[in-house]
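Yeah, one chain of the complex is gone here, protein chain that is, but the others are all in their spots.
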Amino acid sequence: MSLNTFGHLFRVTTWGESHGPALGATVDGVPPGIAVDEAMLQVWMDQRKPGQNKYTTQRREADAVRILSGVFEGKTTGTSVQLMIENTDQRSKDYGDIAEKFRPGHADITYFQKYGIRDYRGGGRSSARETAARVAAGGLARAALAALAPKVEIQGYMVQMGRSKADPARYDMAQVGQNPFWCPDAEMAAQWADELDALRKSGNSVGAVIEVVARGVPAGLGAPIYGKLDTDLAAAMMSINAVKGVEIGEGMAAAELTGEENADEIFLGNDGQPVYSSNHAGGILGGISTGQEVVVRFAVKPTSSILRPRQTITKAGEATEIITKGRHDPCVGIRAVPVGEAMMACVLLDHLLLHRGQVGDAGGRIG
Amino acid sequence: MSLNTFGHLFRVTTWGESHGPALGATVDGVPPGIAVDEAMLQVWMDQRKPGQNKYTTQRREADAVRILSGVFEGKTTGTSVQLMIENTDQRSKDYGDIAEKFRPGHADITYFQKYGIRDYRGGGRSSARETAARVAAGGLARAALAALAPKVEIQGYMVQMGRSKADPARYDMAQVGQNPFWCPDAEMAAQWADELDALRKSGNSVGAVIEVVARGVPAGLGAPIYGKLDTDLAAAMMSINAVKGVEIGEGMAAAELTGEENADEIFLGNDGQPVYSSNHAGGILGGISTGQEVVVRFAVKPTSSILRPRQTITKAGEATEIITKGRHDPCVGIRAVPVGEAMMACVLLDHLLLHRGQVGDAGGRIG
Amino acid sequence: MSLNTFGHLFRVTTWGESHGPALGATVDGVPPGIAVDEAMLQVWMDQRKPGQNKYTTQRREADAVRILSGVFEGKTTGTSVQLMIENTDQRSKDYGDIAEKFRPGHADITYFQKYGIRDYRGGGRSSARETAARVAAGGLARAALAALAPKVEIQGYMVQMGRSKADPARYDMAQVGQNPFWCPDAEMAAQWADELDALRKSGNSVGAVIEVVARGVPAGLGAPIYGKLDTDLAAAMMSINAVKGVEIGEGMAAAELTGEENADEIFLGNDGQPVYSSNHAGGILGGISTGQEVVVRFAVKPTSSILRPRQTITKAGEATEIITKGRHDPCVGIRAVPVGEAMMACVLLDHLLLHRGQVGDAGGRIG
Partner (left out) sequence: MSLNTFGHLFRVTTWGESHGPALGATVDGVPPGIAVDEAMLQVWMDQRKPGQNKYTTQRREADAVRILSGVFEGKTTGTSVQLMIENTDQRSKDYGDIAEKFRPGHADITYFQKYGIRDYRGGGRSSARETAARVAAGGLARAALAALAPKVEIQGYMVQMGRSKADPARYDMAQVGQNPFWCPDAEMAAQWADELDALRKSGNSVGAVIEVVARGVPAGLGAPIYGKLDTDLAAAMMSINAVKGVEIGEGMAAAELTGEENADEIFLGNDGQPVYSSNHAGGILGGISTGQEVVVRFAVKPTSSILRPRQTITKAGEATEIITKGRHDPCVGIRAVPVGEAMMACVLLDHLLLHRGQVGDAGGRIG
């Protein structure tokens, strides 16, 4: 029911607005005894934080996360963990001139129509700044995964910007942290740099596709119907600001395949356990993980705040024109990479706990 | 938490297996005083039920839905509604020879790994037969929408089968019920008929893309963060068996657009209310409905049960080959059309109730 | 959110009305691999079913429970279990003459004021007949407890009827099944028989207090704040029809004690584990089980349907008088005993699963 909450057992409730004093995540259901401190979380925060390079907003935020509860002597206590990030560079006067105008492509108009409120300070609750809280919570989820399922590795990267797609033949995961785009294809990263420079100068923006992969996920996480692992991953990714599409494995392209092409054949591995000929399923069959890589992709629309004049209306019902100044990401998809990773971590931990709770060790072993 | 439940206030919990005595939906949070009877629900059941034409499974099921509770003298009473559908044509011996083998592309192996159970009777809980319960619940949601938001119209249709896409330039919504594919493009429907005949004869299957549109949705449904209308639509559609991708509005293609192309400009309509130049957003901005058409698409993978030999393994851990006989849909996407409509109805009603509960009439009016 | 649902991970949603075709429980979160069949559940159903002796309603119901889903080859499959009980003796004409009058002490008037519906057939959804579904679900919970926490034993009994209280000094648990009152004090049971005979003949009714004890509950179930074991037990018991008070351990009498009297001192047992000098706490400290007996009591108000004339009003707003004929329990508390046991079983299983999910084996061991 909570409309600001995500998760079943590992429950993340975020709070805070773009230009309020602080924002954060209240995380319930955290397993006890997990080693975690602020520095461990900060590593992930720093990946998402603004102003890291010229392709992201120049808003200056330390994005320092504080743990206010639920951790004692370096370990989680089993109760709710409060993660708070103070806003330091609020500079809300940048937005003052648009208090009466609705920015096209933004939630301004729908938020006003719904709640009767116009929080013009950088989008208020609808700002992508909320994702800082997700990354903090995701860091906590990773710490718990490290203890409970140490083989799990999560990696996100950008595979498409505008019409330019990275080429899997050139993927080198070691490249991902080496360019501003989290791109495993160094050649494409260089091309994107040029393209985005041009776009930024022209006051425009562009969309992107992010892929998030989880390796080492044990078989058996998920459920056959509404509590499917893919359902929750789809919800997790679609809940991120600006996301318009989510795919598991083959995704939309699954429509193009025949059953013969699509169904991954099963063989026996050296350890007597199943191995698959392929991974069209993206590591999930019937809502439950197979033990293969879990593969999710999502599309992020282009930033709607651009320096080009757009037609819009005011709260008072007058037609007008708007140019959205302020400090914006020309490709907000870039900073969505650590956010997608965080959501993957939260979903996996949640399903790990659910599985442990409902099933325990009743699962079946082949052979 | 309920892993077999969908929805916040209008909550649908489904139960039942492919070859058990019955299946159904327990629906909580139904508004009182809604006129509904079994015949009204049966209209929708008949659209999904098997054996309607040569392109769907030949399993014979009346799919007669019974209302066992929550309706008195033709009206909902405000308490939980039980919708039960008895299974009549179970013929489970068809499946007996595969009790030990895992069918590739199916949940057989993951279900076993998770629960230690091998319900070989047509997939058990993982069977798409579960979607009958969704359609029944969706019928109830439609009855409530008819009373509470009578302008809402929901229409689903198939837009792609394999690599063949319907052409929007030829769309005629009156055609949707006139061909076995729920296709608004009559020319493409004829082409699909040929293609599917060939596929069926060759023992193969194919995927599809379904689009579901809701017209007349009031502005203001949804929430800015996790309770977003698009989050819940993504979860709803991804929770349907065999779905691998979900898109809102431009969907994955939003990645290819610039901000200037993508952000729908806002104008004033004759009634002083906003109209939009376009609907790239698919009727949802910042998680909240704009009042435009809500547009969702989802990809259904090809049926994994095919008449071609595939490599697999047994529970005992032996390599083997399998051909899945039985009665299967060569394009399970066809029957996903009424299911997608049902999920749309459930999500919209749920958000209507949530909005009424949390916001009441506090929303803002432009002008 | 579900208003007809109880539980966190082991979730019971009941449905059905007193005089509809059937009622039941949809149970989600059931662990897989639990041995259960209809006969096992029927044992508990028979304890609650009406017409067992002259002190309970003479309505004839077999209360035969059917398992429609979630069990395959004698074991739970891990998915939702549907438990259905058909109503056979509905005889709703008994109630026809009160369709317009609100019965004092009943939900008739509030249900109408809330939902605009008057289901005059024996109270509709508000009938204590709903508790049949709880007993069925409780049977399922017991089956799971038997597998997962085999030391747990649950026993309910009546300790007070009207002003007559059973005497703990005379308690003999072997007596509980030997009298119609589930009373461990045989002497008091005999006295109650006389008292209730007189009351029944006079057309009146009387209240009761039930105590439910769980032995063998492991230390560590519950949570410190809202998910407290006692919170959930209080909710569970208060949710039963006609219950007006709930106590844990000393209950309301805790107010009368000093800190020195009330706080149970802790000693070391022979096994090096804690033993307590007393159990004022009722087996729960700070929301978490201590390993002692969990002790809950609840008060059931007297049946409001009596054969004495009472002042009331009609739907049309006219003053009138009513005598509630029909078949009613003179002391509805008697049949609340198996219901209280069922709720205890559901709550304990739920918390066992929650604990397993969130905590696993991270708990602390003394010594």
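Here the chain labels run A, B and C in written order, and each chain numbers its own residues starting at 1.
In this text, contacts are C-beta pairs under 8 Å (C-beta built on N, C-alpha and C of every residue); 3 or more make two chains touch, one makes a residue touch a chain.
From a predicted model like this one, the values you see are computed outputs, not experimental measurements.
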| item | value |
| --- | --- |
| Option from A:S80, A:N279 or A:Q311 whose C-beta touches the chain left out | A:S80 |
| Residues of chain C in contact with the chain not shown | 1-6, 8-9, 14, 102, 104-118, 123, 125-126, 130, 160-163, 199, 204-209, 219-228, 230-235, 237-239, 241, 244-268, 272, 274, 277, 280-282, 284-291, 297, 299-306, 308, 310-313, 315-319, 333, 354-355, 358-359, 362-367 |
| Hidden partner chain, residues of chain A it touches | 1-5, 8-9, 11, 13-17, 20-24, 26, 28-29, 32-33, 66, 68-70, 72, 75, 77-82, 84, 114-117, 119, 121, 124-125 |
| Interface residues of chain B (partner: the chain not displayed) | 1, 9, 29-33, 78-79, 148, 223-225, 353-354, 356-360, 362 |
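Everything below uses one rule, namely that only the chains that are shown with their structure count from here on.
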| item | value |
| --- | --- |
| Between chain B and chain C, centroid-to-centroid distance (C-alpha), Å | 38 |
| Inter-centroid spacing, chain C versus chain A (mean Cα positions, whole Å) | 45 |
| Chain centre separation in whole Å, for chain B relative to chain A (CA means) | 25 |
| Of all residues in chain C, the ones touching two or more other chains | 1, 9, 29, 32-33, 78-79 |
